[in-house]
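The structure follows.
For subunit A:
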Amino acid sequence: MSFLMLFVLVPLLTVIAILFSKNIRQTRWIAALGMSLQLILSAVLVVMYLQIRAAGIADDFVMVKNLSWFPSLNFNLTLGVDGISVSLIALTSIVIFAGVFASWQMESLHREFFISLIVLASGVFGFFITIDLFAMFVFYELAVIPMYLLIGIWGTGPKEYSAMKLTLMLMAGSALIIVGLLGIYFHSAPEGGQLTMNLLEISRYKIPENVQNFLFPFLFVGFGILGALFPLHTWSPDGHASAPTAVSMLHAGVLMKLGSYGVFRIALFLLPQAAHNQGALFLILATIGIVYGALGAIMQKDLKYINAYSSVSHCALILFGLLMFNRSAIDGAILQMISHGIMTALFFALIGMIYGRTHTRMIHEMGGLLKVMPLLGAAYIIGGLASLGLPGFSGFVAEMLVFFGAFSHADTFHRIATVLAASSIVITAVYILRVVGIFLMGPIKDEHHRHLTDATWWEKLSVGTLLLFITLIGMFPSFVTETLIGNSLAPALERLMSNF
Partner candidate 1 sequence: MWQDISLQDVLIVSTLMFFSGVYGFLTRRNLITMLMSVELMLNAVNINFVAFNYFLHPENMQGMFFALFVVVIAAAEASVAIAIIIGIYRRFKSINIEDVSKMKF
Partner candidate 2 sequence: MISLTFHQAVFYFFSAVIVIFSILTVTSRRILRAATYLLFVLLGTAAFYFLLNYTFMGAMQITLYAGGIVVLIIFSILLTSHVGDKFEPIGAGKLIVSLLISLFGAGFTLYVFLKTDFTPSSVGLPDASVRKIGNALLSYQRDGFVLPFEVVSLLLLAAIVGAIVIARKEPADNENLNNE
Partner candidate 3 sequence: MNAFEYTFLIPFIPLLGFLLIIFNFKRFPKKLTAALATSLIGISFVLSVYTAWQYFIIMGPLHGVYPKIIGNHFEWLKLGEHLSVHMGTLIDQASVMMLIVVSTVSLMVHIYSIGYMHDDRGFNRFFAFLQLFSFSMLSLVIATNVFQIYIFWELVGVSSFLLIGFYYEKPSAVAASKKAFIVTRFADLFFLLGILLISFHTDTFDFISLTNPENFERFNLHGTTFLGLSIPALALILIFVGGAGKSAMFPLHIWLPDAMEGPSPVSALIHAATMVVAGVYLVARMFANYAIMAPEALALVGYVGAFTSLFAAVIATTQIDFKRVLAFSTISQIGYMMAALGVSGYGEEAGLGYMASMFHLFTHAMFKALLFLGAGAVIHAVHTNSIREMGGLRKYMKTTHITFLIATLAIAGFPGLSGFFSKDEIITAAHQSYPLVFYTLLVVAGLTAFYMFRLYFLVFWNTETHYHHKPHDPGKAMLIPLIILAVLSIVSGYIPFGEFVSSDGKPLHTHLHFDIAIISTLVSFVGIAIAWFLYKKSSDLTSHLIARWGTFYRWAYNKFYIDEVYLFITHNIIFAYISRPIAWFDRHVVDGTMNVIGWITVTTSEKIKGMQSGQLQQYAFAFVSAILVISAFLIYYLINN
């Protein structure tokens, strides 16, 4: 029994406990309890991880534990974490914690809702704690499937369409991923040994370059779909717009990171040569995605669409950073995963709360809400400022790391890409301020909005948690970039750099 297993077991136990809950009060308290426990567990994990590192253990992955699963195929449930997965686990528990409180008032089918939500979360946790490709894939699917139900049942607007679209596109991604994974599996033992899905064992060998070139697009695009790679991002606006609050939070906040994590952990780590060969192409797509998402957000009228496009832009920045193949850019990209995860969760939480009051998400139908609900409004503005990369918040540090890393490539191609990517900080400012100006500031447009209430305690808790972490990371970025992530970048960097 490994400590890491708790991250999957606690959600599952929570789910079982929810099955026996009698009413919504019990359901949400059980969910809140379980997820608080999860938050504490991840804090413990961070501490444990730091202690292990402090003890001088320099393995790529720590707390490795091998549980046999399909012995005949040598598929194992191999647990193990490094700094990156630890920080992403922490991110997930923060977001799901806030998500539970953000959906405090989910009345209809509350039991089923919380169960699906937590199953989804446990899939994400599972994905981050394993280093066996097959187990990762299984958990990945576990995370994607409840999404369909969550959007299809509890969504708003054209929810069936969105749920279908989202699920189908992600499933298409899965199809590509499984091809890529099997390809790696069958080349995991070049000297005729036992085939394996274990990340560590695969990384000992070099997969032949032509095989790498063949498999890389499958894995990059497959995970890229989830990471909102242009032009395969279109599930994101519809999906997010239709999903209920907590689902949008979890999805944009964490699930999209599964994509970029997969790109980093599997595509780049295992196929470094192909990454070099084909990096330029995907870099172009990522750059387009950054600018395109931001420009697309300017003219949107629906709050959720704005945020969804913003997510496209920010997630493209993650891929952009990863494809720079150097320490600071990748460091920044991973920090951006965390930062964007919290930030976008905050946005979706706030949008959900505002929508719950005004019953509209159209920015032009609202106005002057800052006066009516100062806390939510202020939180939205702070979130907006964080999103446009204000120093003091996490997004700034991540962006700077990525830009610095990107700028250390002195050739014209990378320079132009960097300048274009950097221009997104202006465009981001434009759309964020436009939205804030229209719906939070100005005179109150709808007289009915005059009597709306401000945040309740659970909303304060949800929003406060997220804000706290955005600020903490922004103020003390070194803790994440150096202490947590720093050492863990080395193996991947080594493999990526060795080709130069």
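To be clear about the criterion, a contact is a pair of C-beta atoms (placed from the backbone, for glycine too) under 8 Å apart; a residue touches a chain by one contact, two chains touch by 3 or more; residues count from 1.
If you want to know what made the cut, all candidates are chains of the complex that A comes from, given by their letters.
All figures in this text were calculated on a predicted structure; none of them were measured in a lab.
Screening 1, 2 or 3 for touch with subunit A: in this complex the touching candidate is 3.
Here subunit A touches candidate 3 in the complex through residues 165, 168-169, 230-231, 233-235, 237-238, 292, 295-296, 298-300, 309, 326-328, 368, 370-371, 385, 388-392, 396-397, 400-401, 403-405, 407-408, 410, 418-419, 422-423, 425-426, 429-430, 433-434, 437, 440-444, 477-478, 481-482, going by the rule given at the top.
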